[in-house]
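All protein chains of the complex are present and in place, except for one that has been dropped.
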Amino acid sequence: MIKAAVLGATGYAGIELTRILSAHPDVELEILGSQSFDGQPISEVYGNFAHVLDLTCEKLDLSRVAMCDVAFTALPHGASKDVIPSLIEKGLKVIDLSGDFRYDDIEVYEKWYNQKHSSPELLAESVYGMPELYREKIKTARLIGNPGCYTTCSILGAYPLLASGIGSSDNVIVDAKSGVTGAGRGLGLAYHFCECTENTKAYKVAAHRHTSEIEQELSKAAGREVMISFTPHLIPQKRGILATIYINLKKKSTTEELVEIYKEFYKDEYFVRVKDAGKLPETKHVAGSNFVDIGMVADTRLNRAVIVSAIDNIYKGAAGQAVQNMNLMFGLDEKTGIANAGFYL
Amino acid sequence: MIKAAVLGATGYAGIELTRILSAHPDVELEILGSQSFDGQPISEVYGNFAHVLDLTCEKLDLSRVAMCDVAFTALPHGASKDVIPSLIEKGLKVIDLSGDFRYDDIEVYEKWYNQKHSSPELLAESVYGMPELYREKIKTARLIGNPGCYTTCSILGAYPLLASGIGSSDNVIVDAKSGVTGAGRGLGLAYHFCECTENTKAYKVAAHRHTSEIEQELSKAAGREVMISFTPHLIPQKRGILATIYINLKKKSTTEELVEIYKEFYKDEYFVRVKDAGKLPETKHVAGSNFVDIGMVADTRLNRAVIVSAIDNIYKGAAGQAVQNMNLMFGLDEKTGIANAGFYL
Amino acid sequence: MIKAAVLGATGYAGIELTRILSAHPDVELEILGSQSFDGQPISEVYGNFAHVLDLTCEKLDLSRVAMCDVAFTALPHGASKDVIPSLIEKGLKVIDLSGDFRYDDIEVYEKWYNQKHSSPELLAESVYGMPELYREKIKTARLIGNPGCYTTCSILGAYPLLASGIGSSDNVIVDAKSGVTGAGRGLGLAYHFCECTENTKAYKVAAHRHTSEIEQELSKAAGREVMISFTPHLIPQKRGILATIYINLKKKSTTEELVEIYKEFYKDEYFVRVKDAGKLPETKHVAGSNFVDIGMVADTRLNRAVIVSAIDNIYKGAAGQAVQNMNLMFGLDEKTGIANAGFYL
Partner (left out) sequence: MIKAAVLGATGYAGIELTRILSAHPDVELEILGSQSFDGQPISEVYGNFAHVLDLTCEKLDLSRVAMCDVAFTALPHGASKDVIPSLIEKGLKVIDLSGDFRYDDIEVYEKWYNQKHSSPELLAESVYGMPELYREKIKTARLIGNPGCYTTCSILGAYPLLASGIGSSDNVIVDAKSGVTGAGRGLGLAYHFCECTENTKAYKVAAHRHTSEIEQELSKAAGREVMISFTPHLIPQKRGILATIYINLKKKSTTEELVEIYKEFYKDEYFVRVKDAGKLPETKHVAGSNFVDIGMVADTRLNRAVIVSAIDNIYKGAAGQAVQNMNLMFGLDEKTGIANAGFYL
């Protein structure tokens, strides 16, 4: 059994990790780290865990975490700067859900996060935890920068077309809609039920940090610098991101041809489901699962592809992908504990 | 492996059964019966199953179902009248999710369902599938009448107090609120999103069939006839029933004393979670799980207990309880495949 | 034109008052009091008011409020203890939306609100602002204690049957479900969208303050002390309260007979709509309006009436009723500015 710690267990990403790991056949959850709920049984903080998980939240104690094989750090950006180097040194594998270890280029991080990076050497070593692109590196990594939610949805949606050379890297637009769990459990007027329900809005237009992460990967796909318009929106549902991606086509193509490119690209990927022409993703098909659903339409009138990509933001966009990475790092079948269908209802 | 058929697989109870069984370690799903979607892959009817379950819906063919060990019948009331006797004869165990096999007294059925019962002898043999009350009988049964959703929530909420002799059997009132999955997938103006969201209403006041099922069991608890006011309400959420139960107290009691009665009554039940005094159930704590959460307050001013009971109507109230029954009938640990915590998010 | 001030304008009751008054043909809104948003245009705090209402929020300044004819105080309980006497003294009419001036008996207030009342003499003078019961007194009042939301729904639903002598005053149970606006705009984990949506729960069981207000009025209806079980629930919608009321019947009655009692009792009331037998209220029929919809079923099996009453909690349950009171106090047609149908959509 893999002994695991979740640090930041009582936020939404952390508790989804806890839910997945508590049912994982090869994992023993040892530590639920939480500053705010130190000393409280997890089943009091989240009533759904009563009778299922008998663990008590605890403040960070590195010597206790050291008994684990893996630590998931679901802390605010920058918060784990001392913690992660220390855990790595103690021989743990670390999967970090913050933005701190997702970048190839430290300057990009420092510009978009507006802070100095505290562990440049670890950043250099860390692997971007997107198994569909970096599976082999993940297997031997000590430190994973687990991708962001918008990022996962956008990159996996756009990558094959840009990599194919058919999609133009100019004028790429990603219009993304996210459920409210993406904002976390912290209080804020914008997340009050009465302000949030029956409401849709854009936010951080042209300024969201995930832009830089998406550009980093899509530039590799295209083999040249890609700059995108990325617009996040808040929609009145809990789970789910739907990204609508606009890419101009360098040569006339049909929807069927584009679908074929995607099916070929993802032919060995269990967690990526490419829709047949005529069908499109919906967030309810992926909610509660680690799947990415991708569908598309070639607008022959405009010579432009419209690609629609859907994930569950806290599952494939956070906790589920983290477990997928853990599975790879420990030599397990990548699907272990996360192969299930979504809830639908 | 237990070979299983789900008849009526594309309704909401049926698809939840399919979801649970597709991940059950001891079950092989063989047949998904559906009149309406005959010939369609289940992953086209419910997109969440793509890559997970490779089965095609099929019309009822008794000879094919006969190869299974167990059949779950999730068909409208009365619809399986020829099917079930035939399956029993072929040696299958049958778990029926309709109201047809839940009654001790055929007259009660015929009065509340307003139709003649087609298999009186099977009704006599069938066992009421509520493991918390009839575990031993279920283990050896051939035919289970799987309880209704309102019923499960109400009976388990009221039983201990009435059985204790402290609760009065006069003036028992059950005010129940149900999510919309309880109404099934059939179309109807009342279930149109725009009519349903931001709306709460009572329906079938003093006339809902589940009343008779609740009274049957609570009368056994009390050792005398119990008649109840049962009021179902439709609330704007997908999953969940919350039943608020009012029972007069024959002797002065504190909340702590009542809680103690419940904790003792359910002390061996994994799926029943009795809340400590001061805490109350919420539907989000049970959604996506087989748990029943029960909390209560003794109103000492009025000498009355207010008991609040919560379940997921399509899980513990239908599909999950059916699997719990199957586990018992096949000698498995009762919790197999359904022990998980709810979604919370 | 009546010059009006809304003190506490940026809470949910206050802003609904502002919305109604901004379109009232006989009112000129002069002052929007708000401690938190002092100096900000109301259209920045609530974007829906841009181009409609050009007022800036301001801190309380009694000398400025003194230029008004009427003040609506939508402040927390106890908060307006100095304010209201001062306004009354300056000759304003005051409609208070807190619980401070709703009680006949100061001891009841002090027990349920757990604080000393600061203006016993004003309490003695104040009139309970429920026009259906106290219209004549309201017309000449200087100070109105505007009823609570649960209260309005419950009292108007139960009053006629208790007053008729047919309903028993023993064992009266009010099971009420409220939308989230009832909790106000303050932040709290329970009101975070992700915690609130897809969730229903009971709270303050046997302990909610509105119990005392309901008992006060129903005791007058029955002509003897009435004590009730009152259970509030939070449901995932913005607006609306549905109260399901159980009253035992002292003589056998049909639904039609009960409906007749209610139609007679409310025959002159524009804002009370009694449903014909066979129909029941829904919150969406009243949302955005000042109506109270009441329907009922006589359960002849149990000799018990189940009465369902619905209002919009922040309209008839707060702001709309306050305007109805203002209309009466200033000699206007009671319906002025609030006669409209609800939104439905």
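Just a few scattered comments:
Order of writing sets the chain letters: A, B and C. Residues in each chain are counted from 1.
Note that a contact is a pair of C-beta atoms (placed from the backbone, for glycine too) under 8 Å apart; a residue touches a chain by one contact, two chains touch by 3 or more.
Every value quoted in this text rests on a predicted model; they were computed, and no experiment measured them.
The chain not shown here is touched by just one of A:D26, A:D104, A:D175 or A:E260, and that residue is A:D175. From the options C:A23, C:L62 or C:L189, the residue with contact to the chain not on display is C:A23.
Of the candidate positions C:L87, C:C196, C:V286 or C:I311, contact with the hidden chain is made by C:V286. Touching the missing chain, out of A:R64, A:K81, A:K220 or A:H233, is residue A:H233. The residue from A:T197, A:Q216 or A:S289 that touches the chain not shown here is A:T197. Counting over the whole complex, chain B has residues 12, 180-181, 185, 187-189, 191-194, 196-198, 236-238 touching the chain that is not drawn. Touch with the hidden chain on the side of chain A covers residues 171, 173, 175, 177, 179, 194-195, 197-203, 205-207, 227, 229, 231, 233, 235-240, 242, 244, 246, 248, 280-284, 287, 297, 299, 301-302, 304, 306, 308, 345. Within the entire complex, the positions of chain C that touch the omitted partner chain are 12, 15-16, 19, 22-23, 46-53, 181, 198, 238-239, 270-271, 273, 281-282, 284-289, 291, 293, 314, 339-345.
FYI, only the chains that are shown with their structure count from here on.
Both copies, chain A and chain C, contribute mostly matching positions to the interface they share, with over half of the numbers common to the two. Among the inter-chain contacts, the highest number of C-beta pairs connects B-C.
Work out the mean CA point of chain B and of chain C, and you get 38 Å between them. Per-chain Cα centroids separate chain A from chain B by 36 Å.
Taking the mean of the C-alpha atoms as each chain's centre, chain A and chain C sit 46 Å apart. Those residues of chain A in touch with two or more other chains are numbered 12, 181, 198, 238.
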